[in-house]
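Heads up, this is only part of the complex; the chains shown haven't been moved.
Naming follows writing order (A and B), and every chain is counted from residue 1.
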Amino acid sequence: MNKEMSETLTRVGPGTHMGNLMRRYWVPALQSNEIAEPDGPQVRVQLLGEKLLAFRDSDGKARLIDEFCSHRGVSLYFGRNEENGIRCAYHGVKFDGDGKCVDVPSSPQACARMHIKAYPCIERGGIVWTYMGPADKQPAPPELEWCTLPADHVFVSKRLQYSNYLQAMEGGIDTAHVSYVHSFEVDSDPMHQGVKALDYIKADGNVMFEIEKTPFGLSLFGRRNGEPDSYYWRVTQWLFPWFTLIAPFGEHALGGHVWVPIDDHSCWAWSINWQPSRPLSAAERSAMEAGKGIHVEYEAPGSFIPRANRDNDYMMDRVAQKEKRSYSGIFGFAAQDYSLQESMGTIQNHEAEQLLPTDKAIVMARRMLHEAALGLEEGQNPPALDASQQRVRPAGVLLPKEQDPVEWARVNLADSISKPVFSL
Amino acid sequence: MNKEMSETLTRVGPGTHMGNLMRRYWVPALQSNEIAEPDGPQVRVQLLGEKLLAFRDSDGKARLIDEFCSHRGVSLYFGRNEENGIRCAYHGVKFDGDGKCVDVPSSPQACARMHIKAYPCIERGGIVWTYMGPADKQPAPPELEWCTLPADHVFVSKRLQYSNYLQAMEGGIDTAHVSYVHSFEVDSDPMHQGVKALDYIKADGNVMFEIEKTPFGLSLFGRRNGEPDSYYWRVTQWLFPWFTLIAPFGEHALGGHVWVPIDDHSCWAWSINWQPSRPLSAAERSAMEAGKGIHVEYEAPGSFIPRANRDNDYMMDRVAQKEKRSYSGIFGFAAQDYSLQESMGTIQNHEAEQLLPTDKAIVMARRMLHEAALGLEEGQNPPALDASQQRVRPAGVLLPKEQDPVEWARVNLADSISKPVFSL
């Protein structure tokens, strides 16, 4: 990846190629429960390099406006959230959730010429989503399965990652790394006991990959030997511009991530679990709340900074590493990934990479993002704006050796909501 | 305010327009009691971007010299303050309070060619003031009322503010903001109980302003309805280049501030209270020492960093904000201001401002500073070098409706020391 392509893919601020592209999709902004109450405390939110303020208005609607008052530039974080708007603490200037100035107590006539940035919001899957692009280009709301289920079927968390979104997201696309950094974690996880698929994975370390370019992004197919007459296939997806899905095991909840730039040097790693056909059990939910599986324990409640982080070397345990209880000495699927991704530097030196055949899906995703970003400048529409394409599901399945998994996935995984889950 | 003007006003290092202007006035450098004892510990002081060292010499005189030895550049903070000079700890090179080298133990003949920067100092009002400009341009000492009173009439404190001096000082000029961020604080302050003026203020939220350009800077007149045949006027002043005065309430001490740049991104906010005609009472002084009124509690003794600061979100209390015990959720007049001023960024983006009619005094002060700074380059004298102009006092007064407050102020507030205080 040359310097031009690296910069195109990693720079996301206003007016950048990738920033323009991302602003054509709905952006996960914050958890709905961070602004739980109408007229409750507002919250600072930074997205794609823009400093914003989220609040729930008197009508209960989630709102996202510029963090700063247009009068003197004071943060509205210190303002008063009341009567469907935020009133700046300095001089009482008030803006509603559309960024419209609705009161200038000292100079009512000045109201008309004052306004601040505001982005429309919707709520899906426990997340407040916003749209930061041109008003006339707003797409339909996301239809990812976890956005369409009752709230008690879904668990959502987020954590701060100190790296560019791209190298974080590539960990979600890259299924090859599971056999290394996660290997002892997979073995020791009590949730994995008795899962049939893990026998196939252990028995055949030589996974073969197929990749399909799709309208929504990429489908990845990992093949291992299954029963004598079958292969065990794991099917996962990357969806434009930042969604990844994880193939399930046994009765486990399905899983996925969203990788959303805060700025060029940090991102939100969203982690979602869901059960398509039933509420999460109390045991499932409490494990997720405790940071198990793809979720993390936090340094402090509400900080969204993981307890294992760069300041404490990710709580690395060299003894556990030596004793093969952890491959890298770090515990937890998420920490195992972000420790490595952050160690690359906040923006990886892409020019120095020496890529391998197993990086093929990453290379394809980079090219597709690059083409889409440059194409947008030339007037082309961004890919995957049709939300119905997001109704796709990951799977683990045994197929007869002669069966084409790509064909199979087209029939069984596209528009998969309400269809049976494939999981071993 | 365009970029040129913003940079002219906010850059204060050696050789800058505003830096040159400010160096023509006496600069509050540190509290006299920070260097309490002759030959006691020296103190690092940064002013207008210059790193300096203050000490009290063997004769008891306050001194201000370059922080660094001219030999190898070592900080004289680690040197020995003894026998009317500071001896560098590295090689014993010694400088006196005029920056003259008085000893090079290893090479006495080298003394003559070594010297360091030194600025003359005076002490007034519990503050060591210094003059950092051309030697032949040194003005007369300040004659602000609090500089001329016996020590027991005056209380002085300082605090570190993480912003450019300009946006800090503008909070001192801007009387319009009092009705917002300070409103519930004003109501609940026990010192404010029974103060007549507060009834006028509460009864008439629609304050009208007049502004007078004066030789010392600006006089501001805020008008509210008083008794049936009178207006209640609050008169405050801004004095070149960084002084602001606060109109008094009842028997309260008078108040004022000085806003002194440390560098372009931080400043000292000096806060002063004084009683013209009597010593401060023990109750007044102990409240001030406890950080009440315009003063603050410190993070640690001697740190001059407020306890409520940007690292702890100014100890914001969202419940108190919701319950209208604090407008912004922050407590204390000072913290209510500097929290907002620091939230603008260390140098406010002036180009994005949308100013209001109530900002008129700020606009005038900016223009006057800008003109004075540019005028200095063209050989004009800085304004307000005549210290007798500083003998002005703020006031709160009921005047018959037909009386011109500007006329009244010229007679009653200029050279006001020894005249009666006007306060309701």
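Throughout what follows, contacts are C-beta pairs under 8 Å (C-beta built on N, C-alpha and C of every residue); 3 or more make two chains touch, one makes a residue touch a chain.
A quick note: this is a predicted structure, and the numbers were derived from the prediction, not measured.
Shown are 2 identical chains; the number of copies across the whole complex in this structure file is 3.
In this text, only the chains that are shown with their structure count from here on.
With each centre defined as the average position of its C-alpha atoms, the distance from chain A to chain B rounds to 49 Å.
Residues 167, 176-177, 179-181, 205, 316, 318, 321-322, 327-330, 336, 339-341, 343-345, 348-349, 352-359 of chain B are the ones touching chain A in the complex. Per the touch definition, chain A reaches chain B in the complex via residues 39-41, 68, 70-75, 77-80, 88-93, 104-107, 110, 113-114.
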